[in-house]
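Of the protein chains in this complex, all but one are displayed in their positions.
Labels A and B are assigned to the chains in the order they are written; within every chain, residues are numbered from 1.
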Amino acid sequence: MSLVSAVIEGVLLGGYYAMIACGLSFMFGVMRIINLAHGSLAVVAAFALWYIADRLEYDPFLSLIVVLPAMGAIGWLLQRGILERSARSGELVPILSTFGLAIVIENALFEFFGADIRSLAPYVGSLSYDSFDIGGGAFIGELAVLTFAAAILLLGGLQLFLTYTPLGRQIRATAEDPDTVELVGVNSRFVNAVAASIALVTVALAGLFLGLRANFDPYAGSLQLIFAFEAAVIGGTGSLWGTLLGGIVLGVAQTFGAHVHPQGFLLTGHAVFLLVLVGRVYGPGQFFRTYLKSKLG
Amino acid sequence: MSLLSISGLDVRHGLLQAVREVSLLVNQGETVALIGANGAGKTTLLRAIAGSHRATRGQIHLDGLDITRMPTYQRVARGIALVPEGRRLFAAMTVEENLQIARASGRPGEWTVDRVMETFPMLKARRKARCGTLSGGEQQATAIGRALMTNPRLLLLDEVSLGLSPLAVDLVYKSVESLIATGATILLVEQDLKRALKVANRVMCMLEGRIVVEGDAKTLTREQITDAYFGHQKRAQTGMAP
Partner (left out) sequence: MAGHSNILIQRWTNLSIGVAIAVAVALVLLFTGPAFLPDAVLDKLTVLFVYVLLAAMWNALAGYGGMISAGQQAFFGLGGYLAIRLSEWGIEPYLALILAALLAGVSALPMSTIVLRLRAGEFAIGMWVIAEVIRLLVNLDPIIQGDTGRSLIALSAFDSAVRRDYTYWTTLASMTVMLGVIFMLLRGRLGSSIQAIRDNEEAAASVGVKVLFAKRIIFVIAAIGCALAGALWLATFTTFQPRSFFGIQWSAYMIFMVLVGGIGRFEGPILGAIIFFLIETWFSTAGVWYLIILGFTALVFSLFLPKGIWGYIEDRFHVLLLPVGYRLRILANSPTAAPGDARQ
């Protein structure tokens, strides 16, 4: 495969990463909670879609009508039942709670579905291997384009929601100052639950595309969490479009790495992530901050 | 019946007992000034009325309704609005958005974004500006406007003159006076004694969490106030050297 193909594939892969990352960033931005069960929840959605497709024979895209609201409801319950309580004890406890939850989820999935690797690809006809010919011997997958388009729509929709709706304003304000937001009449517990629901709906969508583009098993959540995290960090937590950029950088790094060496896919992605971390700690911004601190005593 | 009635209130701030056995009344249409040195408990008391701090003992009644255990956002829905110390605007959001968000309280009334713009004309030009870019006076105006957008029955103002230039403070207090003229009920915390006495009907002075002096703003003497402020009265009673 040519380098150009690899890069394009990487960019499109970034769309998927942005999708799975945005829920993680969103939850952190609004509630200051890093949900370590994020990846395994995407796998839950993928299994749900698989089950409906395999046993009940409904098209996965159609099944979203049921799965998306169901995941949203799970998000609500997750926030009110677990996250809200754990956040009261400080910033560190939610990490432990969500880690415990992740272990429960992935092993429960194993108990329920077994170790077999699954995929949603067989249930969507030829979508998973059809491709567009873009000339010069390069092809890009229809699914990859669809995924990227879905990511843009998702992020765009989310951005519009946050900017122009009253609830979106409340979410932004709660993210900025959860204490003061109550003083203007906003029920921050309600807003947090809404934010968690929204995050899990995005996770469900990511689960669909995970199942379509790759295989998954009960323990696939860990890697998805890591990808989501890396994309979010590379893009810089703060803006949704930053997450898209982060996803694209990660995707391109990975496909470039695979192009260079058969084992290079994962390693290059991790390497770029670590470089970004180093840059954040020791980069120009940090350099000026420490320089100023030493001058001002 | 008084609009706000507090009895025997105890409030902790972390490990510190910030408010001790405070009882007070605020009647409809009154302006009450709460004065006292830093750390006397004034801000904690206001926040306890608004709901940000939970009282460990005592009761708060709004127009006869017991709101002691009510969560903050519900108190706003019942008509309490706090303009917090330090303004606490949502800096990443615009002036207009900060005002709009206060509609979450769902209270009916006359306050709209346009009316706030009329009351604080300096904000007209800054309507779409991010609050982080505003001057101190503009921020204060926005913060007060934001509280007004909830159509409150009781307005709590915490140190609105803090960090502002004298000119800006003049402008702020002119707006406060026009609010008073419309019959608003206000409980304000103010460091600037002169301004506090000028706008208030009644004055209360806090010291170490208690209310030590209370009276009509016009009849309370300077001496009584400064004694209460610095605690000379207390020391005179216990006979210990300062």
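Here is the rule we use: contacts are C-beta pairs under 8 Å (C-beta built on N, C-alpha and C of every residue); 3 or more make two chains touch, one makes a residue touch a chain.
Predicted model only: the values in this text are computed from it and were never measured.
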What are the shown chains in contact with the chain that isn't displayed?
A
Among listed residues A:103, A:117 or A:134, the absent chain is touched only by A:103
Just to verify: which one of A:95, A:145 or A:214 makes contact with the chain not shown?
A:95
Among A:26, A:216 or A:229, which residue is in contact with the omitted chain in the full complex?
A:229
Chain not shown, touching residues in chain A
28, 33-34, 36, 82, 85-86, 89, 91-93, 95-97, 99-104, 107-108, 110-111, 222, 225-226, 229-230, 233, 263, 266-267, 270-271, 273-274, 277-278, 281
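Here is the rule we go by: only the chains that are shown with their structure count from here on.
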Per the centroid of Cα atoms for each chain, what is the distance between chain A and chain B, given in Å?
43
Per the touch rule above, chain A residues touching chain B in the complex are 166, 169-170, 172-173, 176-177, 179-188
Contact residues on chain B for chain A in the complex?
50-52, 71-73, 76-77, 81-82, 84, 88, 90-93, 97, 100-107, 146-147, 149-150
